[in-house]
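Here the structure is laid out as structure tokens; the discussion comes afterwards.
Note that one protein chain is taken out, while the other chains of the complex remain in position.
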Amino acid sequence: MANAARTDTAATRAEPESGRAEAAPKPHAPETAEAPVPLFETLSGIPVRPLYTPEDVKPGLEERLGKPGQFPFTRGLHPEMYRTRIWTMRQFAGFGTAEHTNQRFHYLLAQGMTGLSTAFDMPTLMGYDADHAMALGEVGREGVAISSLEDMEILFRGIPLDQVTTSMTINAPAIVLLAMYVAIAEKQGIPPKKLGGTVQADMLKEFIAQKEWICPPRPSVKICVDMIEWCAEHMPRWNSISISGYHIREAGATAVQELAFTIADGIGYVEECLKRGMDVDAFAQRLSFFWDVHNDFFEEIAKFRAGRRIWAKLMRDRFQAKNPRSWMLRTHAQTAGVSLTAQQPLNNVARVAIQALAAVLGGTQSLHTNSMDETLALPTEEAATVALRTQQIIAHETGVANVVDPFGGSYFLEALTDRMEEEAMEYLRRIDGMGGIIQAVEQGFPQKEIADSAYRFQMQVEEGRRIIVGVNRFGGEEEVSIPVLKIDPEIERRQIERVRAVRARRDAARWERAMGDLRDACMSDKNLVPFVLDAVRAYATLGEISDVFREAYGVYREPAVF
Amino acid sequence: MSLVENGAPGADALLDEIYGARPPAPRVGITGPPGAGKSTLVAEMALLLRRQGRRLGVIAVDPTSPYTGGAILGDRVRMSELSTDPGVFIRSMATRGSLGGLAARTEELCELLSAWGSDLTLIETVGVGQSELDVAQAADTTVVVLTPESGDAIQSLKAGLMEIADIFVVNKADHAGADQLAAGIRSALGLRPPAPWRPPIVKTIATGRQGIEELNEAIEKHRAHLGDPGVSEGLRREKIRARLKNAVRERLLEGAWERKGLGALLDRAADQVLHGTISPYRAARDLIERMTDHGERSPN
Partner (left out) sequence: MARKIRVLVGKAGLDGHDRGAKVVASAMRDAGFEVIYTGLHQTPEMIVQAAIQEDVDAVALSILSGAHMTLFPRVLALMREKGIGDVLLTGGGIIPKEDMTALKQAGVGELFGPGTPTTAIIDYIRSVSREKRSAQAGSAR
């Protein structure tokens, strides 16, 4: 591809009819050789016009918009949004042993971070102790290793749990981590009802996208519902689930698919809770969401707005929730990891800043900004600091936090918001037609849609139709040396020792009893949270509890969906 | 195995050598429309047979893309647990243009698996539904897997699948419509002339590991039925006849186009037909003459 021959100046770009940048004329060159046709569409494939006028917005906008803080919440969840309180700056952190992460927590809190967010290592995420064969080489790499309550105690040492909010990004063994958090708070003398935070615990998106599972879909969802139920009663300040679009998007979904499948998951959980006889207003307020924020600036803002509107309508009209707080889609957001490039990593600072801005303009409740070096390894302290500063600059220097939904009323944005809502609703209808999201997942429907989108995107990139700066355009041969965080392999050895020591030291009789009770409870349809609580108090390890689930419910093997 | 799969030099000599060295492993074909749960069923059957201590061969066939010639062979995913079991040999095959649900050399690979020591070989087909007929020829017992969702398949059960099934499986039997499907199959079977073997209908929930033992029993029963001397000789001759035809056809055509000059002749013939100089049938006859002129095309 003789791209070097192409002059990409503003003059050639402005060609009205051709829409193609002119190639330097080459004798006998085939017509299709040079410039690929640029894509005038959003990342979801929604075509975009050069100009939007009032004609592009369907009548009835005022009703569709409402006011911020009122149904359907298109413009935001609160009347004054960030004027009253800036979004929570919640930077994901976690690696190595609990001591390391505890240090990073203290550092970030001192730098002005306002909420804790914990990343766990792969073995923990998958329900394995550090000394399990499957954990080999993976302990402490992608996050902090937590095998027992002792690790948890160290992780939060010196942190007053009634004064911070903590988000734990954990899914398959989330019930164990939740129980551990409650147990260590107990030791600090803090009752569960004072604890604020979130546990991700969204298994449906695991089967769709992230693929960190233990048991098959139905029992996994049952455990999620157990947590929602228990927290509704005992932890009113706690978000018992973070219904996530982030991972669905990272796996290759378009923004529309992210919107649709995430909300479909939400519908799934609500239905399961209602089947159990819960009153929708008893738990709906503590369902929280988690969006990705990708590069297509206006599409992302539209997605946030469409998401709030769709959810509000569903909760009020389909599920008959009476309390307006039940209609509110509260969300955390994270800038798109998948959009970061390993080539020219400094460029990522710019990407993250723009994405973060979109999330703020979209009205997020909390935000994590990625570090520039994350395509290469876990972030260094310096890179993590820049990411945090990015948010602080947006919050305090740009003025965007002073006005709610400043883009509201833009012909383009409203047309795009409406369009995304329509397309998402189309997917939701299809999924309803399949019998709901659990069925759709078992049939591989969202997985296939995502695999197709991922493939399509990659082909667009390889054809040069989607430009990624520094990768397929404006590349350079320069090797930028960014200091990369290395995980000390000693960590694995120490963690293995520690978990073995915990098993040896604990009260065996108490452990035996608690495990037996848990095993029995799994065979019933009792809520498992109290039983897991007893087990963690008895210093049962995460792997041991997960093994009980494996025994009781089976281990999941996915179908290969292409 | 690749040697045999590719029909490479030495393949047939090898097959000759191993043929009959061990009693041939019975072959069970698993077919049915996509989404019926064939893969899960095969995985569950394999686990059951392993628990019984039998050595197992599994051939999983997936379609080759007609445009690119490539294929994604993903059936091993469901059988991950068996991946390190030395008593199981799993081989994935792409159809490479074959249209009957199996790859051209599936039978040859079954022979190799017998030689390896397989007590039973499971053959999982592509699963397009209507065109899954090759399996009836390659397998001793053909299991057709349906689900309540393939309800409309009852219409397509008129021919093809109905006739090749030695055993019917109604998988996802916990889904609505399972009983109706079973009833539909039963009545369709009832319309057939009486035969010495009446295909049983086994209900399974593969993902819940239910019905697998019953399926296995049905397969055993069918095997016993085949072993019955009155039955077996006629049937076996039929199958052998079909297999011989297959083997001959494969070897006749294999490599024919690449043989020197024939590729170019084909191109020229295509041009002639395109320009209306000759009819395609005339062109075909000419090509055949040329082929046979080029001497023996029987392999090595």
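Per-chain numbering from 1; labels A and B assigned in written order.
Simple rule for what comes next: a contact is a pair of C-beta atoms (placed from the backbone, for glycine too) under 8 Å apart; a residue touches a chain by one contact, two chains touch by 3 or more.
Given the structure is predicted, the values throughout are model-derived calculations rather than measurements.
Participant: Please identify which residue in B:A11, B:L41, B:I90 or B:V126 touches the non-displayed chain.
Facilitator: B:I90
Participant: Given that one chain is not shown, which residue among B:G53, B:G70, B:P196 or B:G234 touches it?
Facilitator: Within the whole complex, the residue contacting the unshown chain is B:G70.
Participant: Among A:M235, A:A306, A:A440 or A:I487, which one is in touch with the chain left out?
Facilitator: A:I487
Participant: Which positions on chain B touch the chain that was left off?
Facilitator: Interface residues of chain B facing the absent chain: 1-2, 6, 8, 64-65, 68-74, 76-77, 80, 83-84, 89-92, 94, 96, 255, 258.
Participant: To test your reading of the contact rule: which positions on chain A touch the chain that is missing from view?
Facilitator: Its contact residues with the unshown chain are 122-123, 125-126, 128, 133-138, 141-142, 206, 210-213, 250-252, 338, 341-343, 375-378, 451, 454-455, 458, 461-462, 468, 471-472, 479, 484, 487, 557-558, 560, 562.
One rule holds in what follows: only the chains that are shown with their structure count from here on.
Participant: Whole-Å distance, chain A centre to chain B centre, using C-alpha means?
Facilitator: The separation of the two C-alpha centroids amounts to 44 Å.
Participant: Considering the complex alone, what residue numbers of chain A touch chain B?
Facilitator: 216, 443, 557-560, 562
Participant: Taking the touch rule as given, give the residues of chain B at its contact with chain A in the complex, in rising order.
Facilitator: For this pair, the touching residues of chain B are 35, 39-40, 43, 72, 74-75, 77-78, 80-81, 207.
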